[in-house]
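Take a look at the structure below.
Just one protein chain is left out here, and the rest sit where they should.
Letters A and B name the chains as they come in the text, with residue numbers starting at 1 for each one.
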Amino acid sequence: MKRHPRLLSLFVFITLIIFIIVPFVPLLLSSLSFGWRWPDVLPESWSFRAWEYVINDGRTWQAVGISLWIALIVTAVNILLAIPAANALVRYSVRGRWLFEAIIFAPIIIPPFISVMGIHLTFLRFGLTETVVGVVLAHIAPTLPYMFRAVMISYQTLSVDWEDQARMLGARALPRFFHVVLPHLLPGIMAGASLSVLISLSQYLITFIIGAGQVVTLPILLFPFVSGGDPGIASAYSLLYAALAIAALVGMDAALKRYYQLNKDSQDPAKGVKP
Amino acid sequence: MWRKSKPYLLLLPAAGTIILLFFGGIFDGLLKSFGYFPAIGETQLTLAAYDRLLHSGSFWESMALTLRIAALSSLLSAVIGALIAVVLFFLNNSMEAASPKAWHRLFQLPLTIPHLVAGYIIVLLFTQSGFVSRLLAAFGWIDDITDFPVIVNDPFGWGIILTYAWKEAPFVALMLYPVLSRIHGSWREVSRVFGAGNWQFVREVVVPVMMPAWAIATFIVFVFTFSAFEVPYLLGVTYPSVLPVYSYQLYTSGTLSDRPEALAVNMILAAITILLGLVAYYFSKRWNVLKGWG
Partner (left out) sequence: MKKYPIASLGILALALSACSSGDAGNATDADSLLTDDWSVIQDVAQGQEVNMYMWGGNDNINTYLDEWVAPRMKEQHGIELTRVPMNDAQDIINQLLDEKTAGKTDGSMDIVWINGENFKAAKDNGLLWGDFTGQLPNFNDYIDADAPEVSQDFGEPVEGLEAPWGKAQFVFVHDESKHETPPKSMAELADWVQEHPGQFTYPAPPDFTGSAFVRQVLYETTGGHEQYQQPAAELEDLEERLEPMWQYLNSIEPYLWRGGETYPESLAKQDQLFASGEIGMTMSYDPALAASEVLKGRFPESTRTYLLEGGTLANTHFLSIPFNASDKAGALVAINELMSPEAQTAKLSPENWGDLTALDLEKLSPEQQQAMNEVDLGEATLSIEELEQNRLPELSSDYIDIIEKGWTEHVAKE
């Protein structure tokens, strides 16, 4: 292997380009094309028509906002639900642990639309359809297990000793949690949050069933175009949608890094005070 | 008392939410699949919907299609995903640490792309007048739009399979990579001392090490592709359709009398996925593959 790492890396590089990058090319071309007929590999002429429509339509940005807003609330709720649950399962001996795990992990295996189709009329009767609250409730089941899992892994690596030391130094439960436990859990929470945001952003069917047209997230706006609508606009929306998902991930990653940097700076003078 | 019940109280919000919102919904659906529909005055429980379903040809065709698509998608993802993981593993061993990291990121790109977008990408690439067909024409390999096979919105489901392969192969790779990175560089040295070539090393060391995780990852992809809706809805044909789409078609047929059947399809889907999930759980426990999954 040592003999030709260059060759191997070149090969990997080319494969990467073909399988990861090239698929986006037609998306970009189609969003910018004006009359793109077979067998032209490149469009004859270019046009910003699709992008103009997508960018100038107020709904687009409304939909981006609503998609992010829902993903954010869902993630916040997930954090609040997952931390105590993970704590309980990792730190205490719980009878029927398998049952709790089975319950919380079940939505990974059973597709959430099954539950949503069943509960739809009940939601409708309680006035939860057509509301952001209803859509948030529908998004919790498919996302919570991932958050739970990530927080659980973090808890497993958190030594009880640290908390005990803090307790001996006189820290009470809440400060103990915020100064010792939470910073340790943070990477796990962020990992869980990334997944939670990503999964919430990519829901179409359950948002459609519960949102019933009144909660217009980006996939709801996009769907009529990708299923037999205008290809240029479908492509532009698809790129925007993909960019939104990537941006959300990169943004959270950057926020976490920044947090660490800030924390390092502020903690440095206090070194030695904390155990 | 407080001490004893504390963990259960801590678990209650999460477990309760899932029970209420998720299992409540499934239960609601189960009742309706038995024809229990108080809103239209139906309060008797019957198995009529299941009976109709199990005797209908389109249900079984749909089932066969769903199994075929899930099987082919998971196999394809498994093979490609394993290739990616192994190549990355060798690359990591033979290169400085910095650059592979960026490549890891790139490989994970398809994972972050929403399924709808991935499906549309496959449409643009592989329709008869799509990008691949244009490239082939440019190289002179085909002269005619019809020389390119119909692989999107095709009755076999190739478009769906391709989309899943593109989306899920990186997932398989991601599941395998941490397992592979447990193989120490020293093992490689040892095997070289014993005169093992690269291929032999892969066969004797790499494959056995990653086998359990590989099987589980493939299985997860299978369960997911078996029950996912968006991609087949976009890339399939009206008939036959995969089970989730079949259920949706029944659910939205415009008559309430089809609803119990739609929900019965859902319940059958749920039962199958639970069964598959239990199998995966059992083996992952046994092989100790999924740390943190339980």
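The working rule: a residue touches a chain if its C-beta (ideal position, glycine included) is under 8 Å from a C-beta of that chain, and two chains touch if they have at least 3 such contacts.
Quantities reported herein were computed from a predicted structural model and do not represent experimental measurements.
Q: Can you work out which residue in A:S159, A:Q214 or A:N263 touches the chain that's missing from view?
A: If we include the chain that is not displayed, A:Q214 is the one touching it.
Q: Given the contact definition stated above, which residue among A:L128, A:V180 or A:A193 touches the chain not shown here?
A: A:L128
Q: Spell out the interface residues on chain B facing the chain that's missing from view.
A: Touching the missing chain: residues 19-21, 23-24, 27-28, 37, 39-40, 127-129, 144-146, 150, 153, 237-238, 251-256.
Q: Extract the touching residues of chain A with respect to the undisplayed chain.
A: Against the left-out chain, chain A lists 33-39, 44-45, 47, 49-50, 53, 57, 59, 119-128, 130-131, 133-134, 137, 208, 212-214, 216, 220-221, 223-225, 227-230, 232-233.
Operating definition for what follows: only the chains that are shown with their structure count from here on.
Q: Take the average of all CA coordinates in chain A, do the same for chain B, and state the distance between these two points in whole angstrom.
A: The computed centroid separation for chain A versus chain B comes out at 18 Å.
Q: Of all residues in chain B, which touch chain A in the complex?
A: 6-8, 10-11, 13-15, 17-19, 21-30, 32, 39, 87-88, 90-91, 93-95, 99, 103, 106-107, 109-110, 112-117, 119-125, 129-131, 133-135, 137-138, 145, 166, 198, 223, 227-230, 233-234, 244, 247-248, 251, 262-263, 266-267, 269-270, 273-274, 276-277, 280, 291-294
Q: State the interface residues of chain A toward chain B in the complex, per the touch definition above.
A: 1-2, 5, 8-9, 12, 16, 19-20, 23-27, 29-30, 38-41, 80-82, 84-85, 87-89, 91-94, 98, 100-101, 103-119, 121-122, 137-138, 140-141, 144, 148-149, 152-153, 156, 198, 201-202, 204-205, 219, 222-223, 226-227, 231, 234-235, 238, 241-242, 245-246, 249
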